[in-house]
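Quick one: this structure, given as structure tokens, is what I'll be asking you about.
Shown here: the complex without one of its protein chains, the others still in place.
Up next is chain A:
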Amino acid sequence: MKVLVAVKRVIDYNVKIRVKPDNSDVDLTNVKMAMNPFCEIAVEEAVRLKERGVASEVVAVTVGPKAAQEQLRTALALGADRAIHVETDEKVESLAVAKLLQKVVDEEQPQLVILGKQAIDTDNNQTGQMLAALTGLPQGTFASEVKVEGDKLRVTREIDGGLQTVELSLPAIVTTDLRLNEPRYAKLPDIMKAKKKPLATKTPAELGVEVASKVTLLKVEPPAERQGGIKVGSVDELVDKLKNEAKVIS
């Protein structure tokens, strides 16, 4: 079966972000960018399905600026067969990404679409669910285990309080949680080979999708700073402070 994997270019997860002085947004000039960690897990899962003979082809897709092709090349180096880049310099909201992916799903007809559960920049946790709604497909969100069983998909999901297992009819949409797998590193020969793999470019206009959103970002501010605290010298002092100064225990 064909598996489609959506990836996103985001700020590297180790970077300490800075808010622009005019509070218009976060400053992304000259910061290290990388593939969103949850998307890496999605790629890894798709590649493992291929290695197990379950998937016949893995197609990676991204929506974003020209530079996002780096992340598609990374996906190709990790084992994806080909890539689709929906190129736009606009800031694209989850709903618009879902609409663009819906068009790609219509064209490619994958049996399974794997996305990360959330991007670590916007922290929305929406796109996979929205894509499922738009395509009319079932969703297995926050997946920590995925098994294809005939024309069904068995997904173990991380829920508050534990784990839940659901059975979905294929085709289906899955979003990855951190514990689904441990992504591999791309080896140099694979990175070289990835440069020759096919990468198709499309625009939102070609797909007939309007990316404008009705949500306006009014301002972005740093969160309230916590007051620097004190170091205590002993457990006795700690208990005393908690009882008599902070008054959080009795």
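Heads up, the rule we're going with is that contacts are C-beta pairs under 8 Å (C-beta built on N, C-alpha and C of every residue); 3 or more make two chains touch, one makes a residue touch a chain; residues count from 1.
The rule we apply is simple: contacts and distances are computed from a predicted model.
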Legend entry - Name under which UniProt lists the unshown chain, selected from "Multicomponent Na+:H+ antiporter subunit D", "Electron transfer flavoprotein subunit alpha", "Polysulfide reductase NrfD" or "Cobalt ABC superfamily ATP binding cassette transporter, ABC protein": "Electron transfer flavoprotein subunit alpha"
Inset, instruction - Decide which residue listed in A:G53, A:G208 or A:G228 touches the omitted chain of the complex. - result: A:G228
Inset, instruction - Have a look at A:E57, A:E87 or A:D121 and name the one touching the chain we're not showing. - result: A:D121
Inset, instruction - Just the residue numbers, please: which parts of chain A touch the chain that's not shown? - result: 11, 13-14, 16-17, 19, 26, 93-95, 98, 117-118, 120-134, 137-139, 141-142, 144, 154, 157-169, 177-179, 213-223, 226-232, 234-236, 238-239, 241-242, 246, 248-249
